[in-house]
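Some chains omitted; the rest stay in position.
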Amino acid sequence: MILHLSTWTEIEAHLARSRVIVIPIGSNEQHGPTGLLGTDWLCAEIIAHRAEVGSIDMLVGPTFNVGMAQHHLGFPGTISLRPSTMILALRDWISSLAAHGFETIYFLNGHGGNIPTIEAAFSEVFAEASFRGCRSGLDLILRNWWQLAGVDALARQQFPVGHGSHADPSEISITQAAYPQSIKSAPCHPPIAPSGAVRDAVDFRDIHPDGRMGSDPLQASPDFGERLIGVAAQALSNEIAALNAAQARPGANS
Amino acid sequence: MILHLSTWTEIEAHLARSRVIVIPIGSNEQHGPTGLLGTDWLCAEIIAHRAEVGSIDMLVGPTFNVGMAQHHLGFPGTISLRPSTMILALRDWISSLAAHGFETIYFLNGHGGNIPTIEAAFSEVFAEASFRGCRSGLDLILRNWWQLAGVDALARQQFPVGHGSHADPSEISITQAAYPQSIKSAPCHPPIAPSGAVRDAVDFRDIHPDGRMGSDPLQASPDFGERLIGVAAQALSNEIAALNAAQARPGANS
């Protein structure tokens, strides 16, 4: 079930069966000469929505589409939250869902740069309960899609050389599969981009002049993407089913 | 052009022609027994994306999909930001776009409850410049889709009675046109919902037990929606063309 394509009465009924929700989360940031600005949030959304089809009691919320991308602000089209802003926004999303009775909020993440801020946001939410000595009643899960079962092995097989860590052929393949009308071509020199540290945006562009980090994105293809989506969606579906089953066991969250 | 389906080099090229961008903005909140939780952000997104097709140099950014909906938190599925959080998030979105050279940021809004917070956010951004005595260089525009030329007249003609102010047949028709697989049916008693003040969420649900405010959403249809989308998209396209033309005039923003 897609939350934003449902009514509140449908969500009320869902909550009687499952208190788990998946929130795709990513970033809107440059992805090199051929990658889409939406790559990170699109990948999380594509995989979550694919998994939802055919899953039982898997609920997917709206996509948190702008994340922490300050280092990419030197490239037009990047939109970033400050970490402090993102912590507050995540706190409000989580508080809203918790108010309805959701107990497991599973963030399917598409952007490595979001990880520290998401984890800090979780701690911020838990700290409110901890300072008061009461239970939050929440299980907050951060899962990067590339760490879902089978995904990394497939990507290594598909792209044994030049995968890199940003604007990489895996993520670009996924968007090519889902948005075939938006496949871009452009030369990339050198074929495999340089790697380097991440500091501020001016410094980042000095080190990574076309935005790529260690990657050769020209290897991407819709076919590769389709297979990655399939493996990731299946693994996600399995994880949510397991969470639903755990919640349904006697004594869970008692 | 859709920003998140473009590369940074495409946005760089766009900026040489136009420094205008459209950001659809809405809310993820209950919309009565038959309205989708995503109605408000979906409507803004649907209209903006329709307008983009066939327009010249109209750039649409990602959708700001969770807004200020505290009064709807009594209904499952609603997600809300606090006004203070939303001001910070909008400040970061605007600052990101301004850093790339965008000068006119046009928020196409789908949620009445967002209006004060968006306007406060604009003032927050302008205040930074004003306290320093320097120019912001920004034109920040808030436009509600139902105020685009021709839309209100059409809606009054379509729904002379029972339009109401929330979960209304206009917005639901628009989502029915765009998401025909997600058309919902449910009884609504009374046919036209009560109206009332907006305070906190518990109070709101007391006054508006099924979430509707003064509306009879069962009048909605995909056909009505299609016509509303057409009129709104054309008006939006005209407005953006006018903004681009104004910017292109000699002396603009000099």
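Note that the chains are named A and B in the order they appear, and that numbering of residues resets to 1 at the start of each chain.
Here, contacts are C-beta pairs under 8 Å (C-beta built on N, C-alpha and C of every residue); 3 or more make two chains touch, one makes a residue touch a chain.
Since the model is a prediction, treat every value here as computed from it, not as a measurement.
Novice: In total, how many copies belong to the whole complex of which 2 are placed?
Specialist: 6
Methods note: only the chains that are shown with their structure count from here on.
Novice: Just the number, please: Cα centre separation of chain A and chain B in whole Å.
Specialist: 24
Novice: Give every residue of chain A touching chain B within the complex, in rising order.
Specialist: 3-12, 15, 28, 30-38, 41-42, 61-66, 73, 75-82, 84-85, 88-89, 91-93, 96-97, 99-101, 179, 182, 184, 186, 211
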